[in-house]
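Omission of a single protein chain aside, the complex is shown with its protein chains in their original locations.
Let's turn to chain A:
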Amino acid sequence: MDTSFAGRRRRDLVVAFCLAAIAAVVPLFVKDVYVQNIMVLTLMYGALSQSWNILSGYCGQISLGHALYFGIGAYTTALLFTKFGVLPWFGMLGGGIISAIIAMALGYPCFRLRGHYFVIATIVIAEIGLLLFHNWDWAGAALGIDIPVRGDSWLKFQFTRSKLPYFYFALALACVAWFVTWWLEDSKWGYWWRAVKDNPDAAESLGVVVFNSKMGAAAVSAFLVAVGGSFYAQFVSYIDPESVMGFQFSLLMALPAVLGGIGTLWGPLLGAIILIPLTELTRSFIGGSGRGVDLIVYGGLIIAISLARPQGLVGLFSPKRKEVAR
(Lines give C-alpha, C1' and ligand atoms only; values in the text may rest on other atoms or scores of the structure.)
Protein backbone atom coordinates (compact mmCIF):
# COMPACT_ATOMS: atom_id res chain seq x y z
CA MET A 1 0.00 0.00 0.00
CA ASP A 2 1.26 3.43 -0.92
CA THR A 3 1.86 5.15 2.41
CA SER A 4 3.48 8.30 1.05
CA PHE A 5 1.76 11.59 1.58
CA ALA A 6 0.67 11.93 -2.05
CA GLY A 7 -0.52 8.33 -1.99
CA ARG A 8 -2.68 8.93 1.04
CA ARG A 9 -4.23 12.00 -0.56
CA ARG A 10 -5.01 10.07 -3.73
CA ARG A 11 -6.54 7.26 -1.70
CA ASP A 12 -8.82 9.72 0.14
CA LEU A 13 -10.01 10.99 -3.20
CA VAL A 14 -10.71 7.50 -4.54
CA VAL A 15 -12.55 6.47 -1.38
CA ALA A 16 -14.66 9.63 -1.53
CA PHE A 17 -15.53 8.98 -5.16
CA CYS A 18 -16.57 5.40 -4.42
CA LEU A 19 -18.66 6.42 -1.43
CA ALA A 20 -20.40 9.13 -3.48
CA ALA A 21 -21.12 6.64 -6.24
CA ILE A 22 -22.57 4.14 -3.77
CA ALA A 23 -24.63 6.87 -2.10
CA ALA A 24 -25.97 7.92 -5.49
CA VAL A 25 -27.58 4.53 -6.19
CA VAL A 26 -28.97 3.94 -2.69
CA PRO A 27 -32.24 5.90 -3.20
CA LEU A 28 -32.97 3.84 -6.32
CA PHE A 29 -33.47 0.89 -3.99
CA VAL A 30 -34.70 2.65 -0.89
CA LYS A 31 -38.06 4.06 -1.92
CA ASP A 32 -39.39 4.85 1.52
CA VAL A 33 -39.95 8.62 1.67
CA TYR A 34 -39.30 8.80 5.38
CA VAL A 35 -35.92 7.11 5.00
CA GLN A 36 -35.10 9.26 1.98
CA ASN A 37 -35.87 12.31 4.08
CA ILE A 38 -33.40 11.16 6.72
CA MET A 39 -30.78 10.59 4.03
CA VAL A 40 -31.25 14.12 2.69
CA LEU A 41 -30.87 15.59 6.17
CA THR A 42 -27.84 13.43 6.90
CA LEU A 43 -26.08 14.61 3.76
CA MET A 44 -27.06 18.21 4.44
CA TYR A 45 -25.77 18.18 8.01
CA GLY A 46 -22.68 16.36 6.83
CA ALA A 47 -22.01 19.18 4.39
CA LEU A 48 -22.79 21.86 6.99
CA SER A 49 -20.58 20.26 9.56
CA GLN A 50 -17.80 19.90 7.01
CA SER A 51 -18.07 23.63 6.37
CA TRP A 52 -18.17 24.44 10.08
CA ASN A 53 -15.08 22.28 10.47
CA ILE A 54 -13.07 24.59 8.22
CA LEU A 55 -13.30 27.51 10.63
CA SER A 56 -13.69 25.67 13.91
CA GLY A 57 -11.83 22.41 13.28
CA TYR A 58 -8.93 23.40 11.09
CA CYS A 59 -8.50 27.02 12.13
CA GLY A 60 -9.55 26.33 15.72
CA GLN A 61 -12.00 29.24 16.04
CA ILE A 62 -14.91 27.45 17.67
CA SER A 63 -18.16 28.99 16.46
CA LEU A 64 -21.51 28.22 18.02
CA GLY A 65 -23.22 30.85 15.91
CA HIS A 66 -23.16 29.33 12.45
CA ALA A 67 -26.98 29.21 12.49
CA LEU A 68 -26.69 32.88 11.53
CA TYR A 69 -25.14 32.02 8.16
CA PHE A 70 -27.52 29.12 7.66
CA GLY A 71 -30.45 31.49 8.27
CA ILE A 72 -29.04 34.21 6.04
CA GLY A 73 -28.69 31.69 3.22
CA ALA A 74 -32.26 30.49 3.72
CA TYR A 75 -33.71 33.99 3.99
CA THR A 76 -31.79 35.42 1.04
CA THR A 77 -33.06 32.70 -1.26
CA ALA A 78 -36.62 32.82 0.05
CA LEU A 79 -36.87 36.62 0.01
CA LEU A 80 -35.36 37.02 -3.45
CA PHE A 81 -37.72 34.38 -4.80
CA THR A 82 -40.95 35.55 -3.15
CA LYS A 83 -40.36 39.30 -3.44
CA PHE A 84 -38.50 39.62 -6.73
CA GLY A 85 -38.94 36.28 -8.47
CA VAL A 86 -35.19 35.66 -8.51
CA LEU A 87 -34.35 32.01 -9.12
CA PRO A 88 -33.12 30.12 -6.02
CA TRP A 89 -29.80 29.37 -7.75
CA PHE A 90 -28.95 33.06 -7.70
CA GLY A 91 -30.32 33.29 -4.18
CA MET A 92 -27.94 30.54 -3.19
CA LEU A 93 -24.97 32.38 -4.61
CA GLY A 94 -26.16 35.71 -3.20
CA GLY A 95 -26.78 34.23 0.24
CA GLY A 96 -23.33 32.69 0.21
CA ILE A 97 -21.65 35.94 -0.70
CA ILE A 98 -23.65 37.97 1.84
CA SER A 99 -22.81 35.44 4.55
CA ALA A 100 -19.12 35.48 3.68
CA ILE A 101 -19.09 39.28 3.87
CA ILE A 102 -20.97 39.29 7.18
CA ALA A 103 -18.62 36.63 8.55
CA MET A 104 -15.65 38.84 7.76
CA ALA A 105 -17.34 41.97 9.11
CA LEU A 106 -18.05 40.12 12.37
CA GLY A 107 -14.61 38.53 12.36
CA TYR A 108 -12.96 41.92 12.23
CA PRO A 109 -13.73 42.67 15.90
CA CYS A 110 -14.26 39.09 17.10
CA PHE A 111 -11.03 37.52 15.90
CA ARG A 112 -9.21 39.63 18.43
CA LEU A 113 -10.91 37.54 21.10
CA ARG A 114 -9.39 34.27 22.17
CA GLY A 115 -10.82 30.98 23.39
CA HIS A 116 -14.09 31.05 25.30
CA TYR A 117 -14.64 34.74 24.67
CA PHE A 118 -14.79 34.10 20.94
CA VAL A 119 -17.29 31.26 21.39
CA ILE A 120 -19.53 33.44 23.55
CA ALA A 121 -19.40 36.23 20.98
CA THR A 122 -20.53 33.88 18.20
CA ILE A 123 -23.50 32.69 20.26
CA VAL A 124 -24.55 36.22 21.11
CA ILE A 125 -24.26 37.49 17.55
CA ALA A 126 -26.36 34.63 16.19
CA GLU A 127 -29.02 35.37 18.82
CA ILE A 128 -29.03 39.04 17.76
CA GLY A 129 -29.54 37.90 14.17
CA LEU A 130 -32.44 35.73 15.28
CA LEU A 131 -34.08 38.63 17.12
CA LEU A 132 -33.62 40.97 14.16
CA PHE A 133 -35.39 38.55 11.84
CA HIS A 134 -38.11 38.05 14.45
CA ASN A 135 -38.90 41.74 14.25
CA TRP A 136 -38.27 42.44 10.59
CA ASP A 137 -41.74 42.85 9.10
CA TRP A 138 -40.65 42.91 5.48
CA ALA A 139 -39.00 39.53 5.95
CA GLY A 140 -42.16 38.06 7.46
CA ALA A 141 -41.14 38.70 11.08
CA ALA A 142 -42.05 35.84 13.41
CA LEU A 143 -44.53 34.37 10.92
CA GLY A 144 -41.82 33.59 8.45
CA ILE A 145 -42.05 33.08 4.71
CA ASP A 146 -44.09 30.55 2.82
CA ILE A 147 -42.32 29.73 -0.43
CA PRO A 148 -45.07 29.32 -3.06
CA VAL A 149 -44.98 26.17 -5.10
CA ARG A 150 -44.71 26.88 -8.79
CA GLY A 151 -44.35 23.36 -10.09
CA ASP A 152 -41.55 20.82 -10.22
CA SER A 153 -38.48 22.07 -11.98
CA TRP A 154 -34.72 22.17 -11.57
CA LEU A 155 -34.82 25.78 -12.72
CA LYS A 156 -36.94 26.85 -9.75
CA PHE A 157 -35.41 24.09 -7.62
CA GLN A 158 -38.79 22.89 -6.37
CA PHE A 159 -39.92 19.31 -6.30
CA THR A 160 -43.21 18.21 -4.81
CA ARG A 161 -43.58 14.71 -6.18
CA SER A 162 -40.24 13.22 -5.28
CA LYS A 163 -37.46 13.79 -2.81
CA LEU A 164 -34.84 12.42 -5.17
CA PRO A 165 -33.74 15.76 -6.68
CA TYR A 166 -33.19 17.12 -3.16
CA PHE A 167 -31.24 14.02 -2.31
CA TYR A 168 -28.94 14.49 -5.28
CA PHE A 169 -28.42 18.13 -4.55
CA ALA A 170 -27.60 17.36 -0.91
CA LEU A 171 -25.19 14.68 -2.09
CA ALA A 172 -23.55 17.16 -4.44
CA LEU A 173 -23.30 19.70 -1.62
CA ALA A 174 -21.68 17.15 0.67
CA CYS A 175 -19.23 16.25 -2.10
CA VAL A 176 -18.37 19.89 -2.73
CA ALA A 177 -17.84 20.61 0.97
CA TRP A 178 -15.68 17.51 1.27
CA PHE A 179 -13.69 18.32 -1.84
CA VAL A 180 -13.10 21.93 -0.79
CA THR A 181 -11.78 20.66 2.55
CA TRP A 182 -9.63 18.04 0.83
CA TRP A 183 -8.20 20.63 -1.48
CA LEU A 184 -7.58 23.24 1.21
CA GLU A 185 -6.05 20.70 3.56
CA ASP A 186 -2.91 20.49 1.46
CA SER A 187 -2.65 24.16 0.60
CA LYS A 188 -0.99 27.13 2.19
CA TRP A 189 -4.31 27.98 3.86
CA GLY A 190 -4.71 24.53 5.36
CA TYR A 191 -1.28 24.65 6.93
CA TRP A 192 -1.72 28.21 8.11
CA TRP A 193 -5.04 27.37 9.73
CA ARG A 194 -3.68 24.43 11.66
CA ALA A 195 -0.70 26.50 12.77
CA VAL A 196 -3.03 29.25 13.95
CA LYS A 197 -5.07 26.71 15.90
CA ASP A 198 -2.06 25.14 17.58
CA ASN A 199 -0.06 28.23 18.41
CA PRO A 200 -0.85 31.67 17.00
CA ASP A 201 2.35 33.27 18.35
CA ALA A 202 4.60 30.70 16.75
CA ALA A 203 2.56 30.94 13.54
CA GLU A 204 3.04 34.70 13.42
CA SER A 205 6.80 34.27 13.87
CA LEU A 206 6.84 31.98 10.82
CA GLY A 207 5.23 34.55 8.58
CA VAL A 208 1.61 33.49 9.01
CA VAL A 209 -0.71 36.48 9.03
CA VAL A 210 -2.96 35.08 11.74
CA PHE A 211 -5.78 37.58 11.37
CA ASN A 212 -6.11 37.11 7.61
CA SER A 213 -6.03 33.33 8.01
CA LYS A 214 -9.00 33.47 10.35
CA MET A 215 -10.86 35.81 8.00
CA GLY A 216 -10.29 33.47 5.07
CA ALA A 217 -11.51 30.45 7.03
CA ALA A 218 -14.59 32.35 8.22
CA ALA A 219 -15.51 33.45 4.70
CA VAL A 220 -15.22 29.98 3.14
CA SER A 221 -17.04 28.38 6.04
CA ALA A 222 -19.90 30.91 6.05
CA PHE A 223 -20.32 30.74 2.28
CA LEU A 224 -20.78 26.97 2.25
CA VAL A 225 -23.10 27.00 5.27
CA ALA A 226 -25.28 29.64 3.59
CA VAL A 227 -25.58 27.49 0.48
CA GLY A 228 -26.78 24.74 2.80
CA GLY A 229 -29.31 27.18 4.26
CA SER A 230 -30.58 28.08 0.80
CA PHE A 231 -31.04 24.42 0.04
CA TYR A 232 -32.91 23.86 3.28
CA ALA A 233 -35.33 26.70 2.52
CA GLN A 234 -36.21 25.07 -0.80
CA PHE A 235 -36.39 21.66 0.79
CA VAL A 236 -38.87 22.57 3.54
CA SER A 237 -40.49 25.43 1.52
CA TYR A 238 -41.51 27.27 4.67
CA ILE A 239 -39.09 29.15 6.90
CA ASP A 240 -39.37 31.24 10.03
CA PRO A 241 -36.61 32.64 12.25
CA GLU A 242 -36.62 29.74 14.73
CA SER A 243 -36.66 27.06 12.06
CA VAL A 244 -33.56 28.30 10.23
CA MET A 245 -31.66 30.44 12.71
CA GLY A 246 -32.30 28.75 16.04
CA PHE A 247 -29.43 27.80 18.27
CA GLN A 248 -30.02 24.11 17.60
CA PHE A 249 -28.65 24.55 14.07
CA SER A 250 -25.40 25.89 15.44
CA LEU A 251 -25.19 22.79 17.62
CA LEU A 252 -26.16 20.45 14.81
CA MET A 253 -23.31 21.79 12.70
CA ALA A 254 -20.76 21.41 15.47
CA LEU A 255 -21.77 18.02 16.89
CA PRO A 256 -21.14 15.75 13.87
CA ALA A 257 -17.62 17.14 13.54
CA VAL A 258 -16.97 16.80 17.24
CA LEU A 259 -18.33 13.26 17.24
CA GLY A 260 -16.53 12.15 14.11
CA GLY A 261 -13.29 14.00 14.71
CA ILE A 262 -12.83 17.75 14.83
CA GLY A 263 -10.29 19.14 12.38
CA THR A 264 -10.25 15.96 10.31
CA LEU A 265 -11.25 15.37 6.71
CA TRP A 266 -13.68 12.50 7.34
CA GLY A 267 -14.89 13.37 10.81
CA PRO A 268 -17.91 15.56 9.97
CA LEU A 269 -19.42 13.13 7.46
CA LEU A 270 -18.85 10.15 9.72
CA GLY A 271 -20.38 12.03 12.63
CA ALA A 272 -23.41 13.07 10.57
CA ILE A 273 -24.02 9.52 9.36
CA ILE A 274 -24.21 8.34 12.96
CA LEU A 275 -25.83 11.32 14.63
CA ILE A 276 -28.55 12.51 12.24
CA PRO A 277 -30.35 9.16 11.66
CA LEU A 278 -30.11 8.53 15.40
CA THR A 279 -31.74 11.88 16.11
CA GLU A 280 -34.49 11.42 13.58
CA LEU A 281 -35.24 7.92 14.75
CA THR A 282 -35.37 8.85 18.42
CA ARG A 283 -37.65 11.69 17.53
CA SER A 284 -40.08 9.49 15.62
CA PHE A 285 -40.04 6.61 18.09
CA ILE A 286 -40.56 8.77 21.12
CA GLY A 287 -43.00 10.98 19.27
CA GLY A 288 -43.55 14.73 19.24
CA SER A 289 -43.80 14.91 22.99
CA GLY A 290 -40.29 13.53 23.17
CA ARG A 291 -38.78 16.82 22.11
CA GLY A 292 -35.61 16.98 24.11
CA VAL A 293 -34.89 13.27 24.07
CA ASP A 294 -32.77 13.73 20.96
CA LEU A 295 -30.80 16.30 22.92
CA ILE A 296 -30.25 13.77 25.67
CA VAL A 297 -28.90 11.41 23.02
CA TYR A 298 -26.47 14.10 21.79
CA GLY A 299 -25.38 14.87 25.29
CA GLY A 300 -24.77 11.22 26.07
CA LEU A 301 -22.79 10.72 22.87
CA ILE A 302 -20.65 13.77 23.45
CA ILE A 303 -19.87 12.73 27.01
CA ALA A 304 -19.01 9.21 25.85
CA ILE A 305 -16.82 10.53 23.07
CA SER A 306 -14.97 13.07 25.15
CA LEU A 307 -14.23 10.42 27.78
CA ALA A 308 -13.32 7.54 25.52
CA ARG A 309 -12.03 9.10 22.33
CA PRO A 310 -11.54 12.87 22.50
CA GLN A 311 -9.97 12.92 19.04
CA GLY A 312 -13.23 11.63 17.52
CA LEU A 313 -14.38 8.39 15.97
CA VAL A 314 -12.32 8.89 12.84
CA GLY A 315 -9.27 7.66 14.76
CA LEU A 316 -10.83 4.19 14.82
CA PHE A 317 -10.23 3.90 11.11
CA SER A 318 -6.51 4.61 11.14
CA PRO A 319 -4.94 1.60 12.84
CA LYS A 320 -1.53 2.76 11.65
CA ARG A 321 -1.20 5.28 14.45
CA LYS A 322 0.06 3.47 17.48
CA GLU A 323 -1.20 4.44 20.88
CA VAL A 324 1.75 5.96 22.68
CA ALA A 325 1.96 4.72 26.25
CA ARG A 326 2.48 7.47 28.74
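Definition applied: a contact is a pair of C-beta atoms (placed from the backbone, for glycine too) under 8 Å apart; a residue touches a chain by one contact, two chains touch by 3 or more; residues count from 1.
The rule we apply is simple: contacts and distances are computed from a predicted model.
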item	value
Protein name (UniProt record) of the chain left out of view, among "NADH-quinone oxidoreductase subunit F", "Aspartate carbamoyltransferase", "Ferredoxin--NADP reductase" or "ABC transporter ATP-binding protein"	"ABC transporter ATP-binding protein"
Option from A:A121, A:I145, A:V208 or A:L301 whose C-beta touches the chain left out	A:V208
Selected from A:H66, A:K163, A:K197 or A:K214 as touching the chain missing from the view	A:K197
Touch criterion as defined above, residue of A:S153, A:S187, A:S284 or A:S306 at the omitted chain	A:S187
Given A:G107, A:G263 or A:G312, the one touching the chain that is not displayed	A:G263
Hidden partner chain, residues of chain A it touches	5, 186-188, 191-192, 194-195, 197-199, 201-210, 263, 324
